[in-house]
Structures are given as structure tokens and as C-alpha cells.
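As you look at this complex, bear in mind that one protein chain is not there, while each of the others sits in place.
On to chain A.
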Amino acid sequence: MAYRRTRLLAAAALSAVALASTACSGGAGDDKNIALRMTVWTTDKNQLALFDSIAAEYRTAHPEVASVKFDVVPGDTSAYSAALTTQLSGGNPPDLAWILERDAPDFVQSGALTDLKPTLDAAAGYNAGELVPSATKLWTKDSGLYAYPFSTSPFGMFYNKNLLTQAGITETPDQLLASGRWTWDAARQIATQVAAKDTGKAGLVIREFEYKQWVLLASVWRGFGADAWGPDGKTCGFSTPEMTSAMTFLHQAIFTDKALPGPGTTADFFAGESGLTIAQISRAGLLKAKPFEWGIVPLPAGPKANAQVIGQAGIGVPVKGKHAKAAADFLAFFTDPANSAKLGQYFPPARDSLLNAATLAKANPLFSQEQLQNVVVNGIKTGAVLPSHTGSARIASLVQSALDPMWKPDADVPAALAGVCQAIDPALSQ
């Protein structure tokens, strides 16, 4: 009996060794028939086609790379982040990963990503020195760069000229901007007028906010001098007078003026259902078919600042990927000056040489040079990225839950905001 057990154990051990050695042989040491996989959040066919064409060009010069697959993970930002984390933890890491700005501190601090700086610095003609510091800030630790700031997309205010005219608005946001009167009060007044004129249409929609993605409210509150937390990430910013002022403004706009659709009501600007929307510049592709006359202006000035806000995605190379070296090399090609210019039609670049209206206009026929200068160039150069923090997902769910009492007509705004700080203070201090 004992002999049989020993034999079984020996067989199991041998099998394990054989399996382990097989697994190793197909791993990092394999420098031929490399199959690269990059997880991406976008589902846009045109964007994916552009990725494929850049990858095909790369493969002609790199026969060792048999394929580059862009692995689309559908769903909202939370679902994408959860899927990416599951792949990493489940032993199926992608070779390259599109990482959202809110996850950046977690990914960069955890040591999950490869330092790209040596590869990018060594790449011929790459000119890594021209990457705009405000764009790389989030992805930098010590002197290393742990993801390339692939899309640096400012938020702007799109408006529907037809709906504004129908509502009897004689001065468009562009005219208000030109005369230096493009403020949050002016935007709220226009939105109120549109919503009041046509009960079927909404005034102003903060795209994808839906009373859940509160981080997008940074596009409003930063003009009031407020932020979710202080620069050191340790102090809660929700109970400051500036935040109270910003949130009171929003609350009145929603429940008193009806300038913004209330909780549980949806309206899609790009389907012509609202007069104004705050959205990232990269959403402009939805207006390609020109469903109505539209314009775009930067975010309005608030009482404290003319603050612009940027959304960002980086592309990183997980250290646990099977082909980290090849992946970093492909990333250097994917984001070199020539390809960054091509990608610029969808993803505003972080390269100084490309950040001017004349260059961007070549790849963005939807916009005038003036719009590109006002919204994209100035936005990237002067704006700040959406709030991010280590443990951002946990903080996000705590804030969402604590902010819920505010989204009622009779809410006590300062009390709700104090509740947010109470909820997140322990997480911020960690």
C-alpha cells in the first residue's frame, strides 16, 4: 500500500515537473512566432482598423512577430478595469494594456508595469523628450515612465446650434467665448432656456455621468476652485466652501432650473436630444454624419478659475506578459512621431511637435483650426487630468454611495458633502 502511494506521488511530481518545463519553454525565452495581444477599451471600427494597419506595417519589418491582436473588452470603464485585472491575476496577462487614468496610480505604484523609458529613449527617431510633462505626469514614478500617455483628450462643451436657435438663444457659446463671457452661469442659462422651450429635449448633459460617474463632475467643480482631494491625496476636498459652492450650483441647475436632466432620465446629445453636452473631444466622431449643426467650445469659466479638464488613457506593458521586450518595442513603433500623427485624429497626442492647430487639423477634418486651438491645444497645455488616487475604485464606490443623498430635490448639500468626506477620509489617509 505504502509502495503504491509512493509510486503515485512520484508520478505526480514527474508530471508537475514536465508541465512546468513545457510552460517555461513557451514563455519569455521564445523569440520567434511572437503573438502580441493588447487589451483595448475602444470598440470603434475605424480606430481598430487604424491600429491593425499600424501593426501590419510593424510586422513587415519584424517577421518574428507573427501577429498583433487588439483584444476589445466591451463594457463601461469599471467593467473594462475589472476585466483587465482579472486577466492579470488569472495568469492571462495581455502583452500591452490600455489603462484608464483613474487606475494609473494603482498600476504604476504596484510594480505591475514595465519601465518603458529605456526602450523609448533608445528607439531611433522616437524623440521621447518632446512628450508634454503634464501628459506623462500620471504615468511617471521616480525617473521611469510606466505607460505611454496614448490618448490625452480634453473635455469640451458641444452645443446643438439648431436647438439653441429654436429656444430663442441669440448669442451662441462661441460668441460668448469670443467676448469673454463664457461662464458657468451663461451655460446654465442657455441650458435652462433649451429645456424650458422644448419639454422633449434636455438642456445640458454631462455625458456618461448618469449620477454614478461622479469623477466627471470635475469638469464643473474645478472652475469653482474645488477638487476631490488635495494635491497630496490625503485631504478630502468635498467639504470645502469651493466644493459646496460648485455642488450647490449643480443642485440648483438640476432641481430648480431643470437645466440638467434629473437622476434616472437619459438624453443623448449626439442623437439630438440635448442642447449642450460636456464630453471628451474624442467623442466628436459621433457627429461625422452631421445630424445637426454643432459647435464646440472649451469648458466655461467658473468664479475661481478658467479650468480645463483632461481624460487620459495610457498604454503599458505588464511585467507578467510573455513577451515584454517585444511588446515595449512594438509600443515604441505604435507611438512614434509618424504613428502618433495618424492616431491624432482620434486620440489627441502628447507630443509637443504635434500639439498645434495646423498639424491637428490635417487629421481632424471635423474641427476648425480655431476649435482645435481653443479646445485641444489649450486644453492639453493648461488642463489637469481627472482626479485619480491609489485605491481609486474603492474611493469611487464610497463617494458614489455617499453622494446619492445629494441627488434629491430637497437635499441638504453641505451635509451630503460632509458625509462624503466622512466616508473617504480613512481611504485617503492610507
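In the analysis below, a contact is a pair of C-beta atoms (placed from the backbone, for glycine too) under 8 Å apart; a residue touches a chain by one contact, two chains touch by 3 or more; residues count from 1.
Just so we're on the same page, contacts and distances are computed from a predicted model.
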Ask   = Looking at UniProt, which of "Magnesium chelatase", "Sugar ABC transporter permease", "2-oxoacid:acceptor oxidoreductase subunit alpha" or "Acyl-CoA dehydrogenase" names the chain we cannot see?
value = "Sugar ABC transporter permease"
Request  = Would you indicate which residue among A:Ser53, A:Thr165, A:Thr265 or A:Ser429 is in contact with the undisplayed chain?
outcome  = A:Thr265
Task = Check each of A:Ala35, A:Leu286, A:Ala393 or A:Ala418 against the chain that is not shown and name the one that touches it.
result = A:Ala393
Remark   = Which of A:Ile34, A:Val73, A:Leu88 or A:Ala228 touches the missing chain? It is A:Leu88
Ask   = For chain A, which residues lie in contact with the unshown chain of the complex?
value = 78, 81-82, 85-86, 88-89, 106-107, 110-112, 211-212, 262-266, 320, 391, 393-394, 397-398, 400-402, 404-405, 407, 423
